[in-house]
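The complex is shown incomplete by one protein chain, all other protein chains being positioned as in the whole.
Showing subunit A:
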Amino acid sequence: MVNDSKNAPDTGQQGRARRMAVLAQADPRQLACLWRDLGIDPAFSLVRGPETGLVTLRGRIGGGGSPFNFGEATVTRATVRLGNGAVGHAWMLGRDHAKAKLAAVIDALAADPAMERSIEASLIAPLARSAADADDAKRAETAATRVDFFTMVWGED
């Protein structure tokens, strides 16, 4: 999910990056539904945001050459602190403040290993599955438009 070759990531960091990526991509309605089903409502305070700003997107010349800036995207981020002192962050494309705040709360909750398992099972796994299903559907629809060439032969010899 996350291409992170520079920092040698431990599994906790990898897991957190993956969780944040799944939350960033999640459909806000599905996330809100799953969160409600989880039935927890921790007290928290906002440390930063939620706030919307810009991230400048980079590509590479020719696809793999030197980087260049090719545009900007709206990004929303939030940082929260739970009653127990755990701090959570969220960064995601778009301008959905409610979703960013909720994702930051989930990130903070996941600092607790027991809670992390429950979040993984009840939130992250179903969200990741929905995203993977949507990608599979798109891949299959695209694959149906692939050209199968065949040759025709005219005349003798």
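Going forward, a residue touches a chain if its C-beta (ideal position, glycine included) is under 8 Å from a C-beta of that chain, and two chains touch if they have at least 3 such contacts; residues count from 1.
Here, contacts and distances are computed from a predicted model.
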Can you pick, from "Oxidoreductase", "Carbon-phosphorus lyase complex subunit PhnI", "Branched-chain amino acid ABC transporter permease" or "Putrescine-binding periplasmic protein", the UniProt protein name of the chain not displayed?
"Carbon-phosphorus lyase complex subunit PhnI"
Identify the residue among A:A17, A:L38 or A:L82 that touches the chain left out of the display.
A:A17
Per the touch rule stated above, subunit A touches the missing chain via residues 1-4, 6-7, 9, 13, 16-17, 20-21, 24-25, 51-75, 77, 79, 89, 91-95, 135, 137-147, 149
